[in-house]
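With one protein chain removed, the remaining protein chains of the complex are shown where they sit.
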Amino acid sequence: MKNFISVKDVTDIPGLVKEALELKKNPYAFKKLGENKTIGLIFLNPSLRTRISTQKAAKNLGMDTIVMNMDKEGWALETQDGVIMNHNTVEHIREAAAVMGQYCDIIGVRSFPRLVDKNEDYSEDFFNKFIKYAGVPIVSLESATLHPLQSLADLITIEETKTKPRPKVVLTWAPHIKALPQAVANSFSEWMCKADVEFVITHPEGYDLANEFTNGARIEYNQDKALEDADYVYVKNWSSYEDYGKVHSMDSHWMMTNEKLKLTNNAKVMHCLPVRRGIELADEILDGPNSLVIQEASNRVWSAQAVLKRMLEAQG
Amino acid sequence: MKNFISVKDVTDIPGLVKEALELKKNPYAFKKLGENKTIGLIFLNPSLRTRISTQKAAKNLGMDTIVMNMDKEGWALETQDGVIMNHNTVEHIREAAAVMGQYCDIIGVRSFPRLVDKNEDYSEDFFNKFIKYAGVPIVSLESATLHPLQSLADLITIEETKTKPRPKVVLTWAPHIKALPQAVANSFSEWMCKADVEFVITHPEGYDLANEFTNGARIEYNQDKALEDADYVYVKNWSSYEDYGKVHSMDSHWMMTNEKLKLTNNAKVMHCLPVRRGIELADEILDGPNSLVIQEASNRVWSAQAVLKRMLEAQG
Partner (left out) sequence: MKNFISVKDVTDIPGLVKEALELKKNPYAFKKLGENKTIGLIFLNPSLRTRISTQKAAKNLGMDTIVMNMDKEGWALETQDGVIMNHNTVEHIREAAAVMGQYCDIIGVRSFPRLVDKNEDYSEDFFNKFIKYAGVPIVSLESATLHPLQSLADLITIEETKTKPRPKVVLTWAPHIKALPQAVANSFSEWMCKADVEFVITHPEGYDLANEFTNGARIEYNQDKALEDADYVYVKNWSSYEDYGKVHSMDSHWMMTNEKLKLTNNAKVMHCLPVRRGIELADEILDGPNSLVIQEASNRVWSAQAVLKRMLEAQG
């Protein structure tokens, strides 16, 4: 594996999930693999779970981690070419990425969308340029449009809990008080479309995700209908893709509750966290037996570790 | 040892002090004990000494450290149950603590009091909930009401410098320009009341500490009288407990000076640092032969290491 930006970087999804579950059983089996190797984690936006799980995954593989909180440590990066840098940006991504590539064997990058200009965000300009200039493998810690380490952790969680070969998985939109990126939803959809599951997406009209990520999924605007016989319900808010970055609805009827769970096949409930209690998900679900949210968070370690292991192996 | 929140978590105080002093002589003797174990250090409030000394103690035991500056990394936590999270808090302590518990074998937490509502602060709600939901041992890096790693370091310092079996130890209030928590004073008192010392607390009227922590101490409002024949003088400011969080006095006569030292048995002077020179303590003491403040700070490492060692041993 050269880079890990999208599900497209994975040639063998079931194999990667299997590898992650083996690492979970035996976390330190490959501690020699990353010896004297450094992963740099670059955060243009804040991170908690992603930083810690990736740091732990790297450590389990014997790697050192260097963290750069660019948002706080004050290095505003220029990404446009041919610009006279007489304003706020203090370093060009050409130098920043190339220098990091000198210090690190693998680089993880997190960069959220601005949610202002759809073309800007969906071009993934920042990631593409970082890959171009860094010269070392790049792993996404969440980009403007995707969050593949989260999706892999989600798939691992489904794999280790499923009770039938081809479960029904429903991704449902949920209300939120802020305008959130589509990245987690896009990414989950992209992975589920390639996984051995029956996959349905449900959301209010006006919240359709970009077709490039939902191709193959069934879209159902009636949440009740979508939830019928679901084995897994993945709850997530996102802002509108069509009316880009806007919040059209805060309809609290879309919040998952025990009442709604009755429509399902006693479905397990998933969420990437952090979750707004009483807005996205009812307390009764989060505190009840159907919630998988802590297990999902826990599996972030094995998701990251499986990906880093493959990258290290590819480097030789 | 399961948790380390108060002196009550220690069954054998002299044994723990002895163990710390043995670790000081031989810091790397237990480097295998913490292999592949992670301590997470969560700071709701800033820290310098506590972070570094705990990080070093963990490293000496072979553990990895992951630091989370929640105040800066922006995860405002909700602690109330049943709340609809439609305001500033982005994650509930139920999820935050449980997730951290998945990534860490031991968690250190620092959370200062707001000094607004006595009941809120003295309930130690945040710590109690963190312990409840994390599912792994919790070590206090200073809570609203106590700072046990500091107090243990103080006791270690007394133990290694005392010249008589049962020295006289005086905790004296000192002026400060800000309203400070009672945590260090509460904690020192709690530990001294259980140590083999003659313990006196002196402060202006209106500055009495909570009885639950001073039970067994002699309270003396006349500083000169309290200092008589003292072997150790522990200097510390705190805001009023009765008139909660308020500053009644900045009376500079309470500042420790060489003149006041004459009343003592050439007492050693202690302070947890950071110290305001010329306000809490005179330069002449800090720069003179009676000061133990640097030694105390140094002993923070062995205090933390003894506690972490016992926690690791209890985990097996």
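Residue numbering begins at 1 within each chain, and the chains themselves are lettered A and B in the order written.
Going forward, a residue touches a chain if its C-beta (ideal position, glycine included) is under 8 Å from a C-beta of that chain, and two chains touch if they have at least 3 such contacts.
None of these values were measured; they are calculated from a predicted model.
Colleague: With the full complex in mind, choose from A:Asn26, A:Gln102, A:Asn119 or A:Asn222 the residue touching the hidden chain.
Modeller: The missing chain is touched by A:Gln102.
Colleague: Given the full complex, what residues of subunit B touch the hidden partner chain?
Modeller: On the subunit B side, contact with the omitted chain comes from 27-28, 46-49, 52-53, 55-56, 59-60, 69, 72, 177, 273-279, 283, 286-287, 293-294, 297-298, 301.
Colleague: If the missing chain were put back, which residues of subunit A would it touch?
Modeller: Within subunit A, the residues that touch the unshown chain are 36, 38, 40, 64, 66, 68, 72-75, 78, 81-86, 90-92, 94-96, 98-100, 102-103.
Definition applied: only the chains that are shown with their structure count from here on.
Colleague: Quick one: how far do you have to rotate subunit A to sit on subunit B, C-alpha fit, nearest 5 degrees?
Modeller: 120
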